[in-house]
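Here the complex is missing a single protein chain, while all its other protein chains stay put.
The first chain written gets the first letter, and so on, giving A, B, C and D; residue counts start at 1 in each chain.
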């Protein structure tokens, strides 16, 4: 039978799942087109092969992987982080972005938060994070007690909670924070700078494919390597305000991140 | 974006909300009628089976059913569209609730009605269709209006299966706007303009029905 | 992929850990919604301007999404100096939201009580309050046990909305496990079964109460 | 309108019925000749309604047989349906269909059971509504009528199917004194036309005026069966004496 890769190349169209999260992958409200880091990357990677159309399916975060596995989309282009457990379920492309943790606080950083250590040390600080996010696990590993952490289902709830004074700091991923603060709509809050993190905590984001679509992943990896070499990748990073802290070291591969998983 | 713009933006999700509600009714109404009547008439093993089916749809968590039907069935080769899955799951869930109203309506009818039909030589099915159901449905219509409103609002869950309804539109706009109070106010108003007319319709219906009856207004 | 039973079992303790929260919220919300709904219904019956105002309030609540209620109580009230805990907000939100529906149910239950009951009560000199407590409420409960059960199940199934308030309830825990491991079938099935069992338990409990209340009516 | 067969006798023999362990009807034997008018009375709970309901096939029974015009009723559905078509029943609480007009109440069975056209059915219905003297109420709903009018509609509805036997179960006990008179008048005029009637009632005036036979039931048995003059004059059974004393006080 036709593989997913063959079908994509024949139709010139790839179906991707996104969960509408800036900057990872979201629907542009004016054009209705998919935009964001991963969709842009996919477009750049595949357009040369005649795959011009990105058919987007927008859904909840929790439905992304089930949708991929159920064959509802060909790839998830919405900022998934590579972890060994997840590698057992899906096939990740080459890591394309380093995702360090970053914090958002009220303007002026009244509690002077500059790292997990500060959060752990001050008993009156409550921290917010995305539920099921890697950030939450990092925080626990760094000694932030669980009862001082509120896990919200989305970024907006985190921001609302911060503004309402229900939390003192929202720890998110650095690309999310950059995307959030870039359009100038988020008044009254700012990025906590600096925010100390231990380097081996950083995650790496990638596009995910079904495990049986190894050929598609290979094709994508080749294309991604090309984009890296010809500087296109750096250009897209610049577009979204990503710089050196978000760059993936050349030595880093999906295999390494998956460890025993793959 | 002003609140009005946000509100208009949210209303862009109205077509999905309306479509799912509309198709949902296609599932809910027959299910409520057939299973409500079946639970009223059936006995023994059939009754048990009917009750199990109703309880499954009524008591299961809708989110999980949506998940299973959209993301798990394709694994065994059954690929239903998002609208079909949403309409089916939400419709049958509300249909499960409404079936209880149908049954209760039938059970609360005076026994003499059925007997009078029998005495006239009408068959069981004619008694049901011509005598029992018309009275039971009219008596229960306020409840059905309640469930209709619940169906409209239950469509807020369909973003889980890639549909962009009003609630999800609100979340999309929240992505860009970071104006939660404005967005939630608009969302509230968006549902209000859809659901309030239904509630009013229910009141009118009720007034028409109860004008014929003597009610306990003496309290 | 497939369904891994041992993995499913390994998720049980985590998900079950949240059953306390889910039950607590559901039970108190049931009582709260019933209390507020009954209060609404009594006010509406007292007629006059306040009666109309309450009627609009009931329709308004029914016509607006529960998410908006939770959002306002949790994220917006603090701006006005009212800072309620997440559990309090969750319980309050669900109570208010469902009180609108329950007021309608109570209305049907009271309308079905013959007018002679409240007249007899007045004739023996009971006060209005005593009439409500000793005559109307018990008979109303008997009339509406079934639809009341419907809404108690609805309240249970609405507890996952509390995720927006960072309350760890059962379905949220299941999704957390799923997004860690990308294995959705197992935790969702476990949560689904737990919800179904709780819902059936509620239905059964309501049925018990119904039978007991109906007991005095049988020969 | 169908022809009334003249030899429409009802034959009940050895009828026994239990509700669970409760023996409601005990060895009932009763013959109702065509054109005869029988009044059944007796204390509450004695089984009068149950007997009437058995004849109309609304209840099953465990022993004995009921034959209508020579045809035995089985628990066979078809026969039961036929039996019901040949008997008309008038209930104590009217049991009109509240969602249908008076006219539709009367035409429903004609159209659905006998498959008549609307015209034909309405002609028949109006004929009988005239007979009970309320043709002008045809377009109203039952809730808009007085109790006496409602009961007369119920009688007209039963008559529409041209039953060979009319069964009345306390047709006046839910009525006001003046309305009782209305309904009894209609029944008296039916009786004078030769309709076969079996009537549970405690209207002793009516019994005296029209009944061929009065039957007294107690605890599931027919205790006494006699001509009205004899029954009211000198009931032979002690229970009947006691009963008459109370209701004629």
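FYI, a residue touches a chain if its C-beta (ideal position, glycine included) is under 8 Å from a C-beta of that chain, and two chains touch if they have at least 3 such contacts.
Keep in mind it's a predicted model, so treat the numbers as computed, not measured.
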For chain C, the residues touching the chain missing from this view: 114, 116-117, 119-127, 130, 134-135, 138-139, 142, 213, 216-219
Residue numbers in chain D that touch the chain omitted from display: 43-44, 146, 173, 176-179, 181, 202, 205, 243, 246-247, 249
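Heads up, the rule we're going with is that only the chains that are shown with their structure count from here on.
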Closest chain to global C-alpha mean, per-chain Cα centroids: B
Rounded Å distance, chain C centre to chain D centre (Cα mean): 51
Rounded Å distance between chain B and chain D, as computed from the means of their C-alpha atoms: 45
Of all residues in chain D, the ones touching two or more other chains: none
For chain C, residues that touch 2 or more chains besides their own: 1, 71, 75-76, 184
Pairwise touch network: line, ring, star, complete, or other: other
